[in-house]
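Handing you this structure, nothing more for now.
For this view, one protein chain was removed and the others were kept in their places.
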Amino acid sequence: MEIIQSAQPLYTVAVSLLAIILIGLSGNKDPNLRESWTILAAIIKFFMVVSMIPQILDSKVIEYSLITLLPGLEIKFRVDALALTFATTASFLWIITSFYSIGYMRTLKEHAQTRYFMCFAGAMAGAIGVAFSANLFTLFLFYETITFCTFPLVAHSEKPDAIKGARKYIVYLLGTSLAFQLFAIFLTYNVAGTLEFSNQGILAGKASNALLTVIFILFIAGVGKAAMMPLHAWLPAAMVAPGPVSALLHAVAVVKVGVFTVVKVILHVFGIDLLSQLGLGTCLAYFASFTIIVASVIALRQDNLKACLAYSTISQLSYIVLGVALLAPSGITGSILHITMHAFAKITLFFTAGTIYLVTHKTRISELAGIGKQMPFTMSAFAVASLSMIGIPPLGGFLSKWFLAIGSIEAKQIPIIIVLATSSILNASYFLPIVHAAFFKEPHYAKHQSPKPKQNMLEAPALVLIPLMITAIGTLVLFLWPSLFLDLARIVVAGVTGEN
Amino acid sequence: MIELILGKYNYWVYITLMMIGFYAMIEKENLIKKIIGMNIFQTAVFLFYISIAKVKGGTAPILWEKEGIPYDNPIPHVLILTAIVVSVSTTAVALALIIRIFKEYGTIEEDKILIMSEVSGKQDSTENSKFLSSTSLLQKGE
Amino acid sequence: MIDLMLLLFLVVCAIAAVSMKDLLSTTIILGVYSLIMTVVWTRLNAVDVAFTEASVGAGITTVLIIAALSRTKREEEGQEYGMWSKLLNPQDLKLTDKQSPLLWLTSLFIVLITGAVLIYGTIDMPDFGDPDAPANIHLAKRFIEESYEETGVPNFVTAILASYRGYDTLGETTVIFTAGISLILLLRRKSYICDTTIKEKEMKEHIVIRTISRILIPFVQLYALYVIAHGELSPGGGFQGGVIFGSSIILYVIAFGLEEGRKVRIFREMGDLLNSTGVLIYAGIGVLCLLAGGAYLEYDKLPLGSEKMASSLGIYGIEIGVGITVAAVMITIFFITARHER
Partner (left out) sequence: MTLTESLPILVIIIPLISAIIIPLIGRIDKSIAFAFVISANFLSFIISISLLNTVMETGRISYWLGGWEPPWGIEYVVDYLSGFVLVIVSFIAFIISVYAKKSVEMEVEGEKILPFYSIYMLLVTGFMGMIITGDIFNLYVFIEISALAGYALIAIGKKRAALIASYNYLVLGTIGATFILLGIGYLYMATGTLNMADLRERLPMLYDSKVVLTAFAFITVGLSLKLALFPFHIWLPNVYNHAPSVVSALMAATSAKVIAYVLVRIMFSVFTMKFDLEVVPVTKILLFLSVIAIIAGSVLAIAQTNIKRMLAYSSIGQIGYIVLGIAISNQLSMTGSLIHLLNHALMKGTLFLVVGAVVYKTGMEDISSLKGMGKKMPFTMAAFTIGALSMIGVPLTVGFVSKWYLALGALKAGMWFLVFIILVSSLLNAVYFWRVIEGIYFHQKPKVRSQKSTTKDSIESLKPEIQNQDDAPVGMLIPTLILAGLCIVFGIAAFIPVSVVTPIVNMLLEV
């Protein structure tokens, strides 16, 4: 494996940081300039990420060490296939979300937009930073960056309920990471003497099984962002955030960083050999299964659209954890694909939820009857994304689920397949009624409100609509041309399993 | 045993004095009483130092013409000269504080002042109740 | 035997001072305690210390406390319940937290534990007066044998105080200075309204005091200067001399009152100036030593004739510095604490 020393990862992260300053300087005086910085940074970032793809596909790794704080504490970037999968997804979706944000925020005339876009950029820097981190310290650093940058986003409206939700958000995320993740990092360094990620893992043979198990549990508990039960409560609470923030939170910046961290820990800190030897992978897989089923069931009972989506996210995140926890090649492939697939589908769903709120100020599922006629494009996108979530071909969601299923066969964990199937049915049973109601039901209020509202098209502004169309189409495209992500996943698998 | 007593009684007297002063410092409510206790407390320590300096049959540590007479140890004397000055300075500052406290609160009884502080600001009350638990731990550090 | 009696007296005085309710009596008893202590120390041959204690412990401290009492209260209040009634039937009493018997027990417990630890420590101590105790052989020996040669000061205490440990003494002077400035900071008010008229009326009747004071004060001051100057040879030195000098001014003020506000202002200005001047002389001599190429306070290096001469003069210099500061601070403190504000 060839290692290229290049500062490109640093620049990729720094673009957003620079954007923060520029956005801050532009301020409220010139919103257009301010927004153009956002867009510009997003686009530059995306292209910087993309420009690294050929080298990575060539089985190379890009490394850059920025500074060594102390022995063992180094800020260091490493771009490998896994990092790039996530970074590509995240940076692409950032562009989309930026446009959507602009449309959304301007339509609603939200306050404190400068702060909003600054934090937004900060969160992105964090996400890419986590993706490109070469060791646990760097990862932890950017992990916390995201936590702090997204807090103002969640608390954006500054209303009491927003503050309350944001407080819950920060308690869970900061609390778990400070209490458990940091503890695990301390233990890891104490045991392994390094925090550097490695394909073989760094902990093998360094400590007793009991200690390793403790470290593993601390890591899993410490990544609150992965929203595994019982540490999921922050995610529904964070639904008080504006629409684009929810989208960003759920598709890119926060939760994906969480599962990405879990994947990193499993593959690059412990290594699949060690975990299978300890039998922890299977444990985690069943633990994740539990979350998958329970979260889906809870999602069924939700009336608030965003809460329903939030529980759906909780469930879907555990798919990713589950796949990696199987420790089988196809399972890992499935997980990595699911990061992307779920991102596209879920961001679409949140975009649509945000758009519905934007246009009609409705938040409840029960109010959505007939809305498909008013907002055909939006709801079509919603339908497409739902189908992807359920896992119906020809949409991206199918691919990842397929690999996950194969993975569970490889790992000889047949019950997992049942879990996958059950959850797909549950997914279907909370998404499809919404779609059905939206397109085929009459609005409720039509019955008792005397002036029948016009059934005209009420579609959102283009700046809002186009992004969600793009992501919806994206789910389709990803099914048809998944080769890039498959190749990347293959490199990852080859790396961690030692086959080449 | 007798030897022990004869050899050490001087030290024990200073310990007794010190404890009397110490007791007054932490138990008395009256602020001036505390200062008086403080003076006794500190003087007792000075007595200890001076006791160290004593040599059997020695004379005051000033050079004499005659040879062969043992002198008492001058070092503790020097140290205590300094310490006495420190002690009186502390007393002066403490008394100044007491005068100011009397001017502000109209009393120099600690419990009354604490009650007044509780009325004006609740924060002092927590201190008051905590005092007990913390003083009881005062000696554990040893 | 007399030593034992004195020590017993000390304990009795201490207990009396702590347990009496009338604060003025307490203060007087504290003065007596200090005086007995002075005697004890004299008997222990610590003449310099005894001198200081007599002037400071028995003198200044008493005066200061009385001055403070005159501006606060004379009686100790509260605690109308005895300790035993507190302990036996606490439920009858309306007590604040601080008065609870538990707290009293805790304090007692702390005191006893501390005492026990201290007594435990005495077990391994060398016997009282043991000439071979480590304290008496290591450093002390050299001081006794060589300090006269090295510093030219026959009083070992002064030699160590001013030369070997001269820096401690600078610290000590700084402490006094700090106390002086602290009191200025804490108590001084801009307005200087003195009810001197009343005082004067009162004092006019005390013609005896006035006459005696008039005769005495010059002698006291002369004696103060003598003590400062003779610190090298006999007990005493800058500190004791300064205290005595300060006392003479205080005596003057007590006897004659302050006729005019103007005088007060002069005293005040002088006090402030001299506070600093004294320490400055001391610290300055140190700096001069530095400039002369020596270490800080290395008097030998001062360009004042022979080494011994330089050393001797240097010691004089700092003694004067100490004396000035002490006297000035004493006067300042007295003026500040004794002034009645109406």
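First chain written, first letter: the chains are A, B and C, and each begins at residue 1.
The definition used in the following text is that contacts are C-beta pairs under 8 Å (C-beta built on N, C-alpha and C of every residue); 3 or more make two chains touch, one makes a residue touch a chain.
Note that the structure is predicted; figures quoted are calculated from it, not measured.
Engineer: Can you list the shown chains that the hidden chain touches?
Structural biologist: Within the full complex, the chain left out of view touches A, B, C.
Engineer: Which of C:142, C:214 or C:265 touches the chain that is not shown?
Structural biologist: For the chain that is not drawn, the touching residue is C:142.
Engineer: If I consider the whole complex, including the chain that's not displayed, which of C:117, C:222 or C:266 touches that chain?
Structural biologist: Residue touching the absent chain, from the options given: C:117.
Engineer: Taking the full complex into account, find the residue in C:32, C:69 or C:133 that is in contact with the omitted chain.
Structural biologist: Only one listed residue reaches the unshown chain, and that is C:133.
Engineer: For chain C, which residues reach the chain that was dropped from this view?
Structural biologist: Within chain C, the residues touching the omitted chain are 117-118, 120-126, 133-140, 142-143, 163-168, 171-172, 174-175, 177-179, 181-182, 184-186, 188, 190, 272-273, 275-276, 279-280, 283-284, 286-287, 290, 293-301.
Engineer: Write the list of chain A residues that the hidden chain touches.
Structural biologist: With respect to the unshown chain, the touching residues of chain A are 67-70, 73, 111-112, 137, 140-141, 144, 148, 152, 155, 158, 163, 166-167, 170, 174-175, 178-179, 182-183, 186-187, 189-190.
Engineer: Against the chain that's been left off, what residues of chain B make contact? List them.
Structural biologist: 22, 25-26, 31, 34, 38, 41-42, 45, 48-49, 52, 75-76, 79, 82-83, 86, 89-90, 93-94, 97-98, 100-101, 104-105, 113, 117, 120-121, 123-124, 127, 130-131, 133-135, 137-142
One rule holds for everything that comes next: only the chains that are shown with their structure count from here on.
Engineer: Among all chains, which one's averaged Cα position is nearest the averaged Cα position of every protein chain shown?
Structural biologist: B
Engineer: I'd like the Å distance between the centres of chain B and chain C, where a centre is the mean of that chain's Cα atoms.
Structural biologist: About 14 Å, centre to centre.
Engineer: Please tell me the distance, in whole Å, between the geometric centres of chain A and chain B computed from their C-alpha atoms.
Structural biologist: 67
Engineer: Using CA atom averages as chain centres, what separation in Å is found between chain A and chain C?
Structural biologist: 74
Engineer: Chain C touches which residues of chain B in the complex?
Structural biologist: Contact set of chain B toward chain C: 3-4, 6-13, 15-24, 26-30, 32-33, 35-37, 39-40, 43, 46-47, 50-63, 70-82, 84-86, 88-93, 95-100, 102, 107-112, 114-115, 128-129, 131-132, 135-136, 138-139, 142.
Engineer: Flag every residue of chain C that touches chain B in the complex, lowest number first.
Structural biologist: For chain C paired with chain B, touching residues are 4, 7, 10-11, 14-15, 17-18, 23, 26-27, 30, 33-34, 37, 40-41, 44-49, 52-53, 56-57, 60-61, 64-65, 67-69, 71-73, 76-79, 96-100, 102-104, 106-115, 117-119, 122-123, 125, 127-131, 133, 135-136, 139-140, 143-144, 148, 154-157, 159-161, 165, 168-169, 171-172, 175-176, 178-179, 182-183, 186-187, 233-235, 239, 333, 336-337.
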